[in-house]
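A single protein chain has been omitted; all remaining protein chains appear in their positions.
The block that comes next holds subunit A.
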Amino acid sequence: MIETIMLIVVIFVLSGVFWYSFFYQKEKKLLNRLQQMLDCAVDGELERTEVSEEKYSALENSMKQYIDSSFLAGKNQQEQKEVIQKLISDIAHQTLTPISNLKIYGEILSEVSNENQEEIATILEQTDKLDFLIQSLVKLSRMESGIIAVHSEDTTIKQMLESIQQQFNVKVREKNITLSLCDTDLHVRCDSKWTVEALGNIVDNAIKYTACGGNVQIKVEQYSFFVKIDIIDDGIGIEKEEIPKIFGRFYRSLSVADQPGVGIGLFLAREIIQAQKGYIKVTSKRGKGSTFSVFLPIAKKE
């Protein structure tokens, strides 16, 4: 009697263990399969592995549908963005010709007419401002829409600095500012055309906000991963609270409201430098001058 009971108990226990391990294995297999499915989905390579009445297959199908629809939504968004950028770029292009015509006729008018010289000068100044604004917008929209990609390559800093010096020769002489460059043989990884544009915008600001007879200096220093290009002026400086704002689009300090400008130069400069895996830092003291430090990735020696 006891033996029979013992036997029944043993049979129950054994079958319990069997079923438990059976379901445990099954669940583990299913979870592994699901993990694999999600891993594939993360990599964007989800394919239906089977089509059957099994729950797993239905799950796989739903997952595939979800991924497809979110991919589509992302694509739609991208397309809408491109449409807007195209529009901006079209507007910018179509305005370039009328603006240059305005400039030419304004200049002719100031040459032939002796009256209203003050008003003509204002018109010309405002046209210049509009011109700069539109040109900057063209550059921005081209960069953002990827029409002009930034091609980083091994570039000598010396060459870029020389081209900047050439670019600002006239402006510097007009204000009697000393623009001094340091001698350097360092190389960085960047797109020289765009970088000159960015550095040019910073130098242009430095000259604009420095009094006649002042100094603008460009210094270069090597770090382990970056090269620092300092643009140092002894101009009006920037209030500490204002420093984070100056790179904002269309931001203009109240203290320079009387100076011409549209507030896009520094924004563009920062975009260009960031697109090249670099960054810009500013230190400044009101009334003492500002230092803009541009960090660009150093070119690795082959």
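Just so it is clear, a residue touches a chain if its C-beta (ideal position, glycine included) is under 8 Å from a C-beta of that chain, and two chains touch if they have at least 3 such contacts; residues count from 1.
The criterion applied here is as follows: contacts and distances are computed from a predicted model.
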Write down which listed name, "TrkH family potassium uptake protein", "NrfD/PsrC family molybdoenzyme membrane anchor subunit", "Phosphonate ABC transporter, permease protein PhnE" or "Putative ABC transport system ATP-binding protein", is the UniProt protein name of the chain that is not shown. "Putative ABC transport system ATP-binding protein"
The one of A:Ile88, A:Ile123 or A:Ile243 in touch with the missing chain is A:Ile243
Just the residue numbers, please: which parts of subunit A touch the chain that's not shown? 39, 223-226, 228, 241, 243-245, 247-249, 251, 274, 277-279, 281-283, 295, 297
